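Below is one structure. I have some questions about it.
Here the complex is missing a single protein chain, while all its other protein chains stay put.
Chain IDs A, B, C, D and E follow the sequence of writing; residue 1 opens each chain.
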Amino acid sequence: MSKRTIIPFGPQHPVLPEPIQLRLVMEEERVVEALPAVGYIHRGLEKLVEKKDYNQCVFLAERVCGICSFLHSVTYCQGLEEIMSVTIPDRARFLRLIWGEVHRVHSHLLWLGLLADSFGFENVFMHAWRCREMVLDLLERTAGHRVMLGVSCVGGVRRDISDEGLADILRTVDALQKEFDEFVPVVLNDYSIKQRTVGVGKLTKEQAAELGAVGPVARASGIARDFRETGYAAYGEVGFKIVTETAGDCYARMKVRCGEMYECLNMVRRAVAAMPAGAINVPVKGNPTGEVVARLEQPRGEVIYYLKGNGAKNLERMRIRTPTFANLAPLLAMLPGCELADVPVIVLSIDPCISCTER
Amino acid sequence: MLNNELPVTRDTLLNEVAARRHQGYRFVTVTCVDLGDRFDILYHFDKDYVLYNLRLSLGRTENLPSISSIFFAAVLVENELKDLFGIPVTDLAIDYGGRFLLSEGSPVAPQRKPDAPPAQPAQTKDGAVK
Amino acid sequence: MTLTPQMLTVILAVVLGPILGALVSGLDRKITARVQGRWGPPIIQPFYDVLKLLRKEALGVNRIQIIYVWLHLAFMILTVVLLAMGQDMLMALFAYTFSSVALILGAMSVRSPYSRIGSHRKIMQMFAYEPVLILLIVGVYLITGSFQASSVAQQPLLVKLPLVFLTFLMAAAIKLEKSPFDIATSHHAHQELVKGITIEYAGPYLALIEITHFYEIFIVFAVVASFWATSPAIGLGLAAAGFLALIVVDNVFARLTPMWMLRYMWTVPLTLALSNIIWLYCA
Amino acid sequence: MSASSKSPWIVHYNCNSCNGCDIEFVACLTPMYDVERFGILHVGNPKHADILVVTGSVNHRDVRVLRNVYAQMPEPKVVVALGVCTSSGGIFADCYNIFGDVSKVIPVDVYVPACPPRPEAMIDGIVQALGILERKRAGEVMPSAAKPVLTLRPTAAAEAAPAAAQAAEQGNA
Amino acid sequence: MQDYDKLLFAALILGPILFGALALISPSRGLRNAIVIIAAILTAGAGAFLITRTPLQFFMEPWTAHLATGLEFLIVLIVLGLAINIRSWLIAAMALIQLGLAASELLLPGQGGGTESAAPQFVVDNLALILVLVVSIVGSIICVYAIGYMKHHEQHAPPTAAGSGRFFFFLVGFLGAMNGLVMANDLKWLAIFWEATTLCSFMLIGHDRTPEAKNNAKLALLINTFGGLAMMVAGLIAHLSGHGENLSDLTAGWAMLPMALLCLAALTKSAQLPFQSWLLGAMVAPTPVSALLHSATMVKAGSYLVLRLAPAFSGTRLAVIIAIAGAFTFAAASALAIGQSNGKKVLAYSTIANLGLIVTCAGIGTPLAYAAGLFVLCFHAASKGLLFMCIGAIEQKIGSRDIEDMGGIMFLMPVTTVITLIGMGSMLLPPLGMLMSKWLAIESAMHAPLVLFLLVVGSALTVFFWAKWIGRIQTASYHREYKAEKLPFTILATLLLLVLAVVAGGLMTMPIFNAWIIPVVRGMTVAAWTADGLAQLDLAGQLPMWPFLVFLGLGLFVGLISFARFKEKNVREPFLCGENIQGGEHSYNFRSIGDSVNTAWSASYYMGSFFAESWLTPWVNLLAWMVILMLFGTMIGKL
Partner (left out) sequence: MIKRVFSNLFGSPATRLYPFTRREPFAGSRGQLKNDIAKCIFCGQCQRRCPADAIVVGKKPDKSWAFDRYRCIVCGYCVEVCPVKCLSMDPKHGD
């Protein structure tokens, strides 16, 4: 028999929060081939646009993913607003930014916890998720739900944040900043974490460009690409610093995301300060006609919605390409040559989200 | 009609894709729209936040050459086209044999409009592997 | 047959050993939870776990694994008996080693890659800590001139074996599957091997492994305490300190890889233990 | 309560979840909610588990996985379904690749509705499952969980209709 | 010396050679088999009878000295002829030197006694007795096993293979040579039998006459001739220096240089590092050859010689180096075994390691160590002989000797597999013999830090390769059917016989130790031994067996009950992340890419980065050569 080990890694595997299978071929514990088997979470929701009208689909878009749920609905709404030539009020743009960035913090904290868990650092996992509870409480107070904010609509947002709510946001942001100041340097300087991440899952800049990596994965390999630079929502006004690293390993990805968490807090502060008054949405009349590709930067990178309407209240076609879909090919390039113990670390280092990837 | 759109045919597709690669574009994704009589297949590329799109109009039974030899990253989405639209994509770098997203018991080519019968024969029991 | 004090010790150790081990394990979970800012389970949780497991359906993959799990337990108890009898320590170590080997063989007998990879890692673990344990015995021998476990009561060993003590704690971290060495199996679900070596055992068989583990915990901390066997109070204090140190280390370390473990255990602790031993030879 | 319900070990399978339910379930393990208080361990392995937590509806590929996972759990075992996807498919009920809700594949003992349910609601559901686990261990055969539809009628009509009829309507939909 | 002692003596040495010759000329297979079986029974019986007659001394007629000289010339000439035949000029050169040595011994007058000394030419003391028993009992069993094995082998062997008649001649005759070797006291006779075993081994390794077999046979001849050369030089020096050309004289007096040379010869024969290569190469031979020559007996000749000399050099620097050389071999060979997936090579390395352990014990030289050495020798012969026989049977069945191919043999050949498991278990399981021996060895090494360290490393390594091998062969899936196994009668009978011996001996280790080994050791008079050391021996003998037996018994008993009560309905597939394909015997198949069917498989670890033979060998050989040099470095100080 073969000297090679062949194992299914997933779909039901506790290290993988979502079902996906990697068929690993290993020599002892060194991975020589890793191929993904997907489809454990494919529902076919793109086709639901034929059954639900374009307003209902805002909620559908939100449930493409339960992590950056809000950002999905925003992408969808931005796309429709472009087709239908709707200009949304300024306050709505700022609110979208605030919720978006708070979402990014929660997503990155969640990721940090799961990554720590993948290399058995339970304490970091627990602490990251403890901080994340602060963010989720904030979301529930401002939007009415911890996960599915349900505040997006075509033409703006459904819900306003009062001045008191904004003050609440600032307080939480400060509290988070305090936690990060204590916690993030500890994590980044920990000997054992470095052992498990430095030099693991390397992706060179050339590979990243070639294979179309997006988001923190690309930025950790030295590609300074971040769609917030295009200034959608209120990013143009609020401005932000793009965080990049060059090493291209798991540690660099961790550093990028940690840096982004700080940057998120800064943006939220600036957005609250610059928050314009006024309406939060405009009424939208008629049905969409035409096609558009809407893109924005999710916690995991560039998400793309292709939307096509033909004048009916149901869209003709919706297609979603998520950041994880783009990062799968780079992942396959990172795995061969690593050790079995590194597989979960590398997989989680791209912050995979299979749910929206398979739709 | 999208911005930066270029119509291509099956014959010019690979050359155009190669040209994008040469110009430093990044492969973004492929979108397929079933127009009922034909497929619109959109290849999206990006450079400096600007999209460039190739639009290929494909007959309902025509083969589609894979671009995975030029952009490896396209292999997954091309498998998806094969699965969901039943489009025979040829020369895939990794071929999931029509069982990429779908499995035993799934509908065949579910995103294909119903009036056109699937060009692919029904899936075999075990599916094919690469 | 009259009940000699020695027999009494043996019976006490066999009966109370696992109970103490379970309590230590429960305390471990509670303190770990607190260290992580959580409330944690009740301290007697391990008892609930074992009782529950004993009453679950006895699933298995094949029959061979069952024999081994019993041997695993039997040789662990044998180790306790030998130590309690004050018998030869090296022989006790061999019995103990075979207990682990039995678990490994049981886990290897199933055609489950996760279980088998876990077994191989367990072998690597044994390979990593075994020398340290033998050196511990060498150290004791050099001090007391005897291999008998009963000889440790003669004087506080810690005085002459400080480095060996340290390395024994490292070996204990491996034995108890603590970070950074929790590679063959883990109390924690999120491990690449899921449950590694124990993955194919269910219900009562898993309970047997748990009970064996309680014995193992008991042995480990009994050995820690025996570094100051002249005074039970200091010995217990030593065990408590070692216990806390293990929990803290568990919580400030990521799990590291098998290769790292081998490289580490064959350099740092081995050097420490060896220098301690060499110093004893020279002294 | 005996040892069975004081030491429930959980295995979790995410079928088609959008992650919403998933991460809320994970949150239950973290300091704020800490279900280990109840002796709950997330073991990740069906062979060690007492409770199978399912999130999401089942698609055609998940069917076999879910069946396998369930089959590999030793008796007694209970299934807790988190989120509306598990109980009806939720918003995705009409998707083409959905095989059905969880009860079409394995018997479900507790449903926790909402999208996603709050961690508190999940804890409620799991605590409820503990009772069922206990009774199953005692040998009771437990019926699968019901998913009653709440039907309200105009107040006047409600007066007219006998209360019993209304109760009947609330039965298994 | 009584007449029937002479008969016994002849039966042990000449008997096997005679029967071997009969086997060679016997016209039919049936007759040959009968001859082999009779020879085996007679030899074993004679060996057993020797127990009652020990100690014995044989004084030969004076004319036999000339016979010895003649035989010595004959053998050297044969070697020379062979060397020329296979075009190995190095061997030829060594043979020529040997010729010269033999001649010069005739010409140069010895100082003092020489052959006229009153020492007996052959001696049977307890040490020799133990070896005779090992050779004539284990060896005979293996010869019988070979009957069944060779029948199958003839059908599958390459067409170049020599006839089975010749095979049995060397195989059976070898027992005689070996018995002669261990009983010889006179250095000349020792050298004759020594060379005879070399020749036998050359013929048997080359039996299949494939290029590989020929090459490896050549290598064996080369290295062993080198050892033989060292031995003859030792003889010459003894002759010249007047220390007496008898082992008993050597052991009584001080003769460091000849002793060192004899040790060198011993190291080559027992394949200690850096001379291990020939033994590994020898594994191309049919398995009975490996079992007989290369684990159970011939290699024991080397360790026997070291044990024989040990009392004499005990306490000297030579002893220290010998102990280190052995311990180093133990550790290094164990490490090398980890990287091997060829089952026979693993056995070979394990053999080398255990011989190293014996050599170590001889080097340490305390009573406890000496006892440990004897213990290893006996138990290793039985266990390893058994294992080789098992692997031979397995190899003939599955057509491979690769460990990774042995998965699932549980179903194919349940009887052999269980016996193999017991054999392997006997290497690991307390209180069985091998483990107890290792225990004694480590305890006796406590005062030699370097040796101790090497032993510790080695014993940690041993677990690795045994565990993974056991793990592989016993792997079972519930739903597969056990096949009834058909083994040739001779193979089955010998396997059962030997496994019974291993188990019975294993369960009675401490009684055997107390009743046998301790008296043997106590019966020796060694100047360097202290009362303390002897007390240690007794203390070790006091290890109670009952806890082991009780718990082993309990564990097995309860385990077997659970085994029997395990119900089919409780069987579940192994965990494969939920993607098992249920039902059928292949429950370890899973669905993967595109719903394809895949087989889960986990290969054993060989830790190539640490333990690869190819890169480890040069380094350990280098170190081993340094140890050998030190062996003679100690002489320089003395001379």
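We take it that contacts are C-beta pairs under 8 Å (C-beta built on N, C-alpha and C of every residue); 3 or more make two chains touch, one makes a residue touch a chain.
As the structure is a prediction and not an experimental result, all values here were calculated from the model.
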| item | value |
| --- | --- |
| Given D:Met32, D:Val63 or D:Ala129, the one touching the chain that is not displayed | D:Met32 |
| Given A:Val186, A:Ala224, A:Ala273 or A:Ala312, the one touching the chain that is not displayed | A:Val186 |
| Residues of chain A (touch criterion as defined above) contacting the omitted chain | 52, 55-57, 59-60, 63, 123-124, 127, 130, 133, 137, 140-141, 144-145, 148, 150, 158, 182-183, 186, 190 |
| Chain not shown, touching residues in chain D | 31-34, 37, 84, 87-91, 93, 111, 113-115, 117-121, 123-124, 127, 147, 149-155, 157-158, 173 |
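The rule is short, and it goes like this: only the chains that are shown with their structure count from here on.
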| item | value |
| --- | --- |
| Set of chains adjacent to chain A and to chain B | D, E |
| Other chains in touch with both chain C and chain D | A, E |
| Minimal step count in the chain contact network, chain B to chain C | 2 |
| Taking each chain's C-alpha mean as its centre, the one farthest from chain A | E |
| Two chains sharing the most contacts, counting C-beta pairs only | C-E |
| Chain separated most widely from chain C, comparing mean CA positions | B |
| Chain C and chain E, separation of their C-alpha mean positions in angstrom | 36 |
| Approximate Å spacing (C-alpha centroids) for the pair chain A, chain C | 43 |
| Length of the line joining the C-alpha centres of chain B and chain D, rounded to whole Å | 39 |
| Two or more partner chains touched - positions in chain C | 36-38, 57-59, 113-114, 117, 120, 189-191, 194, 199-200, 202 |
| Touching two or more other chains - residue numbers and ranges from chain E | 407, 572-573, 575-579, 591, 593-595, 600-602, 605 |
| In the complex with chain A, residue positions of chain C that touch it | 32, 35-38, 113-114, 117, 120, 179-180, 182-183, 186, 188-192, 194, 251-260 |
| Residues on chain E engaged by chain B in the complex (per definition of touch) | 593-597 |
| Partner chain B, residues of chain A touching it in the complex | 35, 38-39, 42, 44, 46-47, 209-212, 225, 227, 229-230, 290-293, 295, 302, 304, 306, 308, 316-317, 319, 321, 325-326, 328-329, 358 |
